[in-house]
Structures are given as C-alpha cells and as structure tokens.
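Yeah, one chain of the complex is gone here, protein chain that is, but the others are all in their spots.
For reference, chains read A, B, C and D in written order, and residue numbers begin at 1 within each chain.
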Amino acid sequence: MTFANALIALALVLGVTGGLYGVAHLVRLGSTGVGMRPFLSGHDPAEHALSRFHVRWYALTMIFLAFDMEMVFMYPWALVVAEKGTSAVVEMFVFLAILMAGVVYAWREGALRWT
Amino acid sequence: MIELTPWWGALLLPPVLAAFAVAAAVFDSALTARAAGAPAPRAAAGAPLRAAGGLLLQQRRRTLAADAPLWRGAGITLAAAGVLASLVTPLGRWAVGDLSVGIVWFNAMEIVAWAAVWLAGWGANSAFGLVGGYRFIAQGLSYELPHMFALTAPAIGAGSLRVADVVSAQDGLWFAVWMPVAFLVFLATVLAMAFRRPFDHPVSRDTAGGVLAELSGVDRLVFLAGRWLLLVSGAGMAVALFLGGGAGPLLPAWLWSVLKTAAVLAALVWAGHRLPTVRMDRFAELAWLVLIPATLLQALFVSIVVI
Amino acid sequence: MTLQDYLLLAAALFSVGLYGALSQQSIVMIMMGLELMINAVIVGGAAFWYFTSPDRPDGQVVVVLAVTAMAIEMAMGFAVTTAVFRARDVDMTDMAADLRD
Amino acid sequence: MDLRGWLSRRLPVRPLVVPVPGGTASRLAAERTCRTRGWYSAASPAEANLLVVAGATDGALEAAVERVWQSMPAPRARAAIARAEHAEGQLDAAEATLRDTFRQRRQATETVHPGPEPEMAGRGEDRDGLMLDQLTVPLGPVLPEWPAGLVLHTTVQGDVIQDARVELLGLGQVSGGTPWWPYGGGTPRRGLAARHLDTCASLLTLAGAGRAAITARRLRDDVLLGRPAAELTGPLRRWSAGVRRSWPLRWLLSGLGPVDDDLAPPPHLAGDVLARLRRFATAAEEALADLDEDGALPGRSGDESGDAQWTIETLPRLLAGSELAAARLLVASLDPDIEALTGREVRP
Partner (left out) sequence: MWQEIVFWLCAAGAVGTGIAVFRVDSMARATFALLASFLFGAGTVLLVELTYLGVLVILMMIMEMVIMVVFMVMYMMNPAGLMPMSMLHNQRGSLAIAAGTFALLTAGIYLVDWPTSRAPRPGDPTKALGEALMGPKMLVMIVLGLALFATIVATVVLATNRGRYDRYGDRLERDRPDDPVRGGVGR
C-alpha cells in the first residue's frame, strides 16, 4: 500500500514538473539559449570548468565513510535497546567511544581542517 | 492511531507541501521587505508567486559543453526527494505511507539532495557552480552525523523506527521536552539539509549564487521549489518526531499538525534572517567535535531513561 | 521470483563487476568494479535469507557485513589512491606497479 | 487571455548593478531606487533581467558588460545611468521595456555570437602535494559586491587561489580626476560616514548577514539624503552595536585575511577582516556623532589614494593561498576606491 502511494505521489510530482515545463514552453519568449558562456564576471572562460577539482577536505570524506557505518548498527540497536537492557547500551557506547577516539585522533592530525 | 490514507491521499501530499512551501516563501519575502524598508510588506506577500511566474516566462539557458541530462535532472530529483521525504510524516491522523523504517526512509530521501545539488553545480560547466556544488558536499559531510544521531534519539525513546509509533510514544510527554539537544540539532540540520540561510554557503552571493549561477527559467523554478519542499518536509518530520504530531487539547489532530509545522517553519525562516552564512571550513570541526558528542550523550541519556 | 532468479541476478552483477575490475586501468574504476561485485553479494545475501533461513538473522548480517565492507574498501581505496597520486602523480595501475617507497 | 502579458506585468524586476569608476553617484542612486522599489539585486546574469550600468564605460569594461548582456536570458532590459539625477527616469524606462512582451519576443531571437572555445584545464603544483587542474577565474568588473573597476585574474586550484594579478579598468572615465568619496556626499564627515557604511554593507552581504547589510544600506542612503544627525544616531548606534557584538560574525570572520605589520598597511586597514569591519562600524558612528562640524576625520582619512595604491600592490601577496570565500571577504574589507587613483599615475 505504501509502495503504491509512493508511486502515486512521485507520478504527481513528475506530472506537475512536466506541466511546468509545458507551460514554460508555451509562454517562452525565445528558444533555450544554447552555447551560453558561464558567468566569469564578464570574461570569456579560458578552460572548461569540468576539470579535476582539487577538493580540500578529502580526509573528511574517509573519516565520514568509516564513522557512518556505525549508523548501520545504531538503527537496529535503537529497536532492541528497551528489551536488552544495559548490556546493549554498554556495547553500543563502547563501539561509539572507539570511533570517537578515531575522530579525536583525526582532529589532532589536522584531518578535519581544509588542506 | 495513525491510519494509512487510501490512494487518493497520495494525491493530496504534493499540494499540501506546496501550500506550506508558498506560505514559508511569503513569510520569508515579507521579512526581507520589512528589513529593506521596501513598499508595504503586504505587497511582498505576492512576491514568491510573481517570482515563480517570472521564472516561467524566463528563457532557459544551456551553457557550453554542459552535461545537460544530469544538470536538468538535478532540479527534478530535488523536487521529487522533497516530496517523498514526507511520505511517512503523519498529518494529524493520516499518513500517506507507513514504513516500518520511516525514519531511515526520511534520512535516505534527504541524502538524495546531496547528489541533486552537486549535479546542479557540476552539470553547468561553470567555475562558480562547481565551487558551490562542492561546498554542499562539505556541508553534507559535516551536518549528516549529528542529524542521524538526532533522528536516532526519538527512535530509542519510542523503541521503534516507525514514525507512527514515535508519535504515539509521545502521548505523555513530547520528546522535545526531554530531548532538547536532539531537537535543536535536528532543527539546525534541517536548515543545513535544505541549504537555507545560515547554511546557504552553496548558493551564497560570494560565488554569484554558487549552484544557482547558471540556472534560469523553469529549471531554476523547479530547483528552488525542491529546496523549499525539502525544508517543509524537514519541518514536518521535526513536528512528528519531537512535538507529538497531531496531539493537542481542543483542536482536531490535523489542525494541530498544521499549526505546529507552520510554527516550526516560521522559526526556521526567522532564524535564517538573523544569522550570517556559516562557512564549512569553520563548521566542520564544530560539527564533528561538539555536535556529535552532544547528540551521542543525548542518545545515552535517552537510552538510560528507556531501559 | 524464486531463489534461482535472485541468484541469476547476483551472478550477472558479479560478472559485470569482474569484467569492469579486470578491464579498467585506473584504481578508482577498479573500485567501481569491486563495488558491483559487493552489490551482487548484497542481493545474494538477501535472497538466501528470504528463501532458505528467514528465521535465522544470518542472511541479514551478511548484508550488513557487505555494506560495511564496501565502505571500508572505498575509504581504504581512496586513501591508497591519494597516497599513490601524491607520491607517483598518476593513478594508473600499470604505472603504479612499482610502489617501492 | 494573454498569459505571457499577464505574467510579464507581474514579473519581479531583478537588477544587476554594474559599478564603474567615476559612476559612484549614479550607482548609489540606482541602488537606492532599486531598494525602495523592492527590487532585490540579482547575484548572476542568469538570475537578472535588468542590467544597470552606473556610469560611462569604455574599451575592456564595455566588452565585459556586453558579454554579460549576451549571457542574460530574455526578458531582459538595459539601463545606462550617466548622472545620478536620471536614475529614476531611466530605471522606469527600462522597466517598461522589460514588461513589453512584444519587444522582448523580437529581441529574444537575436543570435548569441560565441567567444573563443575553452580548452581543457592544465595542472599545477599545490601546497598539499597533489598536482591537479587549475582554472583561471577572473574576479572581474561585473560581480556583485565588488569594488568598481578592479579586475583580479586569479589561478584557482580547487577553491584555493594560487596566484592573483591585478588589473584596473575604466580609469580614463573618472571625470576631472577627482574621486567622489568623501566630498561628493555633501559635507566630508557625512561622505565619510556613508563611505564606511557602504564598505560595511558589501562586507556584511558577502558574510551572509542579510539584515545587517540591508540596514547599513538604508542608513547610508539616509546619510547621503542629508537627513539630520539626531534622527540617524539611534538606528546607527543599534546597528553598529549589533555588528560588533554578534558572536557568529566573530566566530566566522576572526583570523581571516590577516594583514600583518611587515606589509606596512595604513593604520585603519591593519588586522583581520573582523577588526576592519568593527573599525569601520565605529568610524561610521563617530563620523555621525558630530555630523556637520569639520573636526578630525575618524577612520579613513579624506584622501584614499594612499589606501587604494597600497591595496593594489599587496593584494596578490595577500590572496595567494586563500580560499575564494576568504578572498572575497578580504577584498570587500579592504574595498579599494579605484577612482582615488586617477590623481596619481598608476603602477599596478
């Protein structure tokens, strides 16, 4: 039932968006401007912007990947914490403490800052 | 207590969200007009609808060597994610969808915004758009974990990931009362999720509108509508998880939900007007070293109360 | 929708991933091949849980393990690629074969 | 029912104001008119539908404005404001052309003449050891919240500026070689208060503090309109206290773009972006305190050519290695007045 409702809502959103594109096509003043130059304060672009972008926080992505996997365990843990009692709480928070130790180590190494 | 609406309920979901989005946009432009001393703020009430009309009229643009399919898809994906995020949020007694893992579904739908905003920035083949798109991913990496722990706290409190159970578990006392840290962090991360001010660095003016630098016409309209819908869905989920959904003394349940969501939306938009734009090279450390331990302690406190 | 269909899908995904991992030169593309294989493991694990032992949680634990292993593999892969790129200034597996330092 | 006409009559106007050296008066007039009419300025040509050129343009500046005009989507209108008094009239005329759908449709079919074809980006060294692609990003004449006439040709890797080269455009246009600030704004103290408020307004807009920036612009316009000092001190003191005591601004701007002493900066440009913002806010307050006397001028001295010259020379050193966002805040906090340089021969 939820699956059907989700599909109906999605179909309606795509329909409305299509409708907007249709109305825009109807009332358009001119055809889509093709080959426009990107905005660089009035200058012509010297290179394509689609290049190897030097991201400054790549260490943050790796720490995020590792820490995020902890969430995989936390969601089912949230269901059973009421029955399992203190042992589940202790286990999960030991698990979290280990990962937080990793994050503090990364902070000391300067990985949370932009290079 | 929350029962599933039949199929036509799903048809009502996008219009209700759109109504909330327009109301929030009107409130936002009224605030800006009052600050700028422009003509009567009442005239600003029509500004968002006039702006939408203007965007419909505006000519669309495609930059040179742009990745057009991915770029156009970004706006539509953002709008779809904005609507699907509140599939499981109950309005009063009705909910369009009822998943046993509603909270995880809401979390998954807002992550779609990461891909959509990056694509809008990357697809335009423009330096400012690229910088804006990457800023949003840095923002995502910083706000996501406090957000997840803030979502987990009510789940622990209710012992279930189903939003209906979380709402019914708040009969006695609303979760916002005994999970204040999780509530505040959740509201802040809802602003970050919808890249609204103060977390609007990806679309800020220092890079000529960042991700929005090359978007015009109906593509821009769909993208901005998606952004508003995401904010409305976040506010709706905040009401369901922390403010007891439809619970309230006199008025019918759905009216309580509407009032609470409107109040949360107004608070979020108002907070946006008060705070400067937060840059991520400063916020990342704050999020990882202050917000994550705070929400973890909140989760610890909640789990101790629960066992 | 039988166990064989699911395993067929898993096998197809696995072999596409294998093709990708073997035919690509850049480390990052090889990782994408690896991930397609882990996608196959996820679909296979879910199928085994549903069809052969729904009462025991082992199938689900396999899927959780696969998701976590994929994240760890990605994080380590990117760290190695960054280290190789910084040292060797290239990300091609052929040229990076002599990882001496 | 002509939907196109109905929509274009209700279209909100989004102006993109292009500041030009020698056109400060018309820029201020244009900004005031747009603000009072509730037209919020656009951040990029894709969002704009009204191009307002405040002052006379020539040579390279004209070419830049023309390229921005080409990349603006229809419906679009253009207004060149040579003198401040004509601002109201020309903006009304431009708005009329904007809402005239027949002319917009004919205009929209113009062909866009393409510029040179960009090629692939090249690689370059970087401070963190990864040799990746570098883009040349000119922070040029037509950019919101940017000093008039200044062009910075920067090589950017990721979002960090590797090196920057300064170029000045449109210097020939400054009428009679006398800068507008601070004497153009009535008495020198009133002009100086407006000058500080203008710098704070653009810096606060870039820092994202929307309300404080709009209030600064309203106060600047009131000061320039000649409203009595008694009326302005209350709101100005509240605004200035708000800016100085705002802890988010302190957390975000402290330690950004530091100017240390070996660069021998003029006294009021020393310190970091936060120090300069606070100094200008207090200077605006002091200049307003005794508005119509001629005592010592706080903050920037009357003659700004020294500041502008120093800024032009040290900008490349200051910007090398700073991020795009930090660089924009740094340039907005220094805010060199290019017009002041016309009195002296220019050595970028």
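Definition applied: a residue touches a chain if its C-beta (ideal position, glycine included) is under 8 Å from a C-beta of that chain, and two chains touch if they have at least 3 such contacts.
Remember, it's a predicted structure, so these values are computed and weren't measured experimentally.
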Displayed chains contacting the withheld chain: A, B, C, D
Contacting the left-out chain in the complete assembly, out of B:255, B:289 or B:306: B:289
In subunit C, positions touching the absent partner: 1, 3-9, 11-20, 22-29, 31-33, 35-36, 39, 42-43, 46-47, 49-55, 57-58, 60-61, 63-65, 67-68, 70-72, 74-76, 78-83, 85-86, 91-92, 94
Sites on subunit A contacted by the missing partner chain, in the whole complex: 48, 50-56, 58-59, 61-70, 72-73, 75-80, 83-84, 87-88, 91, 94-95, 98-99, 101-103, 105-115
Absent chain, residues of subunit B that touch it: 65, 67, 70, 99-101, 104-105, 107-108, 111-112, 114-115, 118-119, 122, 125, 134, 137, 140, 144, 161, 281-286, 289-290
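Here is the rule we use: only the chains that are shown with their structure count from here on.
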Pair sharing more residue contacts (C-beta pairs) when C-D is set against B-D: B-D
Sites on subunit A at which at least two other chains make contact: 23, 27, 29-30, 33-37, 39-41, 45, 48-49, 53, 55-56, 61, 68, 114
In subunit B, residues with contacts to at least two other chains: 56-57, 59-61, 64-65, 127-128, 134, 208, 213-214, 217, 281
Partner subunit D, residues of subunit B touching it in the complex: 32-33, 35-39, 43-44, 46-47, 50-51, 53-54, 56-61, 64-65, 127-128, 131, 134-135, 197-198, 200-201, 204-209, 212-217, 220, 273-279, 281-282
Subunit B-touching residues of subunit A, taken from the complex the two chains share: 1-2, 4-6, 8-10, 12-14, 16-17, 20-21, 23-24, 27-41, 45, 48-50, 53, 55-57, 60-61, 63-64, 67-68, 71, 74-75, 78-79, 81-82, 85-86, 89, 92-93, 96, 100, 103-104, 107, 112-114
Touching residues on subunit A, where the partner in the complex is subunit C: 58, 61-62, 65-66, 68-69, 72-73
